[in-house]
Every structure is written in structure tokens, then in C-alpha cells.
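Heads up, one of the protein chains got dropped from this complex, but the rest are sitting where they should.
Now for chain A:
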């Protein structure tokens, strides 16, 4: 450690840095930047793995065979939605949940939109939520399945009514099972994220500045995880995973791995930001593809806005993500609501196994592809080198 003790050596280093200051700064910055981009290259990042062994994804055999149920719910709901273009058939959905024997409730809220509206006027909204009480448990924990309610008049790739059919069919199936350790909350929110924030405010008794939410008529225990579904009622070709949340917060990597693994078991194509994995990851084209996927994810995080309803859960220490069904123009193998129902059943079976909250895997990561990840330990050093440029600049 001569550096600490030898003044002559120290002097030499200081001289060197002051002499080549400009060059060093540029080198550090550019080098850090290129190193960061190089992290998307397959040999430089790591393959995903399950840290939470309790998840046991896909271990149990699927028991959801009622494809006819979900297809019939889907058809009925499509027919109901055709009746009115401006309204979501909330009463129909409410009655369906109630007939299944679940505790179903309406939740009212109002929004004081700050732009372009007088201060005393507010927009009313209404969420629907149903609680499936776990048979042998004491309602101490819960998992959430949510779907944003969208008007029938939206474009077909923004439609979410398939998700509602999946919820109804799964509620019917789940109610017969005795192995649930956590309550299952089915939440349907109006106005997308606003309704979701209102519901979360009511559940946790927090306050939002512009959303006024009334007390929830019934609650369950502490929520462990949430899956948001944006599945259209027509057939689609791939599942898009949306992870980015409010202020760039991400769910636990295990939850994303769980969905990727279960989609793999269903032989469904999974995409991140609507980009699937490149087949040749260790070649230059694969690297380019992964790099752009990684940059898309960082771009979404940098904007700070959540990419779906799931983004609002992260603040409450609830891991959540969105599963979106995406139609593609190229004809591929298509999936429908029955595949989604099987998939979601598998996810919930895994979530049911959890004894503890998600804590094992990473909370800070960026994904160049669905099966590779760059953890904070890998992307902090290039960032540190970039910051070192400014440190060198200001200290000498």
C-alpha cells in the first residue's frame, strides 16, 4: 500500500491525472457507455434462474380442463358488450361473480382531474371486486388477479374482455379446490390505473391527491402478489410481459421468471416490450436485438410512468406484472382464452406455494431477453466508470 504512505507516488498519480484530465474523462465516459451496451451480449450477462425454490413452477399437473366454460363466458361477454358501445356491462359481470358464490362488491371513487376541469367537479368511477375466500385458511394473505375495464369501443388490440372471461372461469374452478392458502381477489378497475390506485388506496387506507376513494366494503389479508391481465377476446399470437412500474420500480425477477417458465410449458411465445428473444444470442444480430430490447426496457423505466396497472402495486411491497395478449400479422400458432386460463392457473398454483413474500431474487435488473438478465451488480460498474469521469473532472 505504498500509495497511501508514499507522498512521491501520490504526487506522480495526481500529475498524471491533471495532465491527461480531458482524455481520461472522455475515455471513462465512452468506455463506461460502451461497457454498458456490451452487457446485452450473451457471454457477458447471466441466465435467469429461480431463487425462490418454493415456487415450483409447473410442477403440479394442471387441473383446469373446463375450456368450454371459459369459451362460453367469453362469448356471453362479447355479446353483452355489443349491446352498448359506451358502457361496460358491469351489472352482468357483478351478477356472474355473485352467482359463483364469491363475495362481490362495488367500490366507488371519484377523480378531481386537475387539468381543464373546474375544481369542484369530479368524475365518478366504479370498480368491481370479488373475494374468493380460501377454504381452509383464515384470510391472512391474498393474491390479486386484476383486469382493467375498457369500453367496447376501443381498438381491438386494447381490448381486455378476454381477461374477464378467464377470471370468471378460473373463479368457478378455484372455488372447488381445497388447497388454497391465500384468498384470491378478482379486481376489475375502471379508467385503468386511476381505478387501480383508488382500489389500492381503499385497501391500504392511503391518500392520493386527486383520487378520492371510499372505504372498501370488505377486505382480505395482506396481498403477496398481483397478476394483471390484458387479454383480448379474440385469438392472439403471443404473450407480452410488462414489468416496469411507477418510477421505474420493477417486480421481483422470480415473478417474471415464473411467467416465462409457465408460458414455456404451455409452448406459448413470450415477448418483452413486444420483442421476442432472438434465436442467435451469441452472434452480432442477436446482440443487436437484445440490446434494443434492453434499451426499450430502460426507456420505459426512465419515463417513470407504469406500463400497466401492475405498476401501482410495487409501492406497497406487492410484486405485480401484466400479461398482455398481442396479435401479430404473421400467422403463427394462435392462443385463446383457454390457454390463458391454464397459464394463469399454473401461476396461481405456484404463488399459492409461497410461504414468504418474494425476497430471494433481484429487485434491480434489466432484461435483454426473457431468459437472460443483467443484475445491479453487473450494470453498476459501467455506471460507476461513467460517474468517475465527472469525479475526475471536479477533483482535479
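The working rule: a residue touches a chain if its C-beta (ideal position, glycine included) is under 8 Å from a C-beta of that chain, and two chains touch if they have at least 3 such contacts; residues count from 1.
Just so it is clear, contacts and distances are computed from a predicted model.
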item	value
Name per UniProt, for the chain absent here [options: "Solute carrier family 38 member 9", "GPI transamidase component PIG-T", "AP-1 complex subunit gamma" or "Acyl-CoA thioesterase 16"]	"GPI transamidase component PIG-T"
Option from A:107, A:133, A:150 or A:349 whose C-beta touches the chain left out	A:133
Contact with the hidden chain (one of A:122, A:208 or A:222)	A:222
Candidates A:302, A:355 or A:394 - the one touching the absent chain	A:355
Residue ranges of chain A at the interface with the undisplayed chain	1, 4-5, 98-99, 101, 103, 133, 135-141, 175-176, 178, 203-206, 215, 218-219, 221-222, 315-317, 355-357, 359
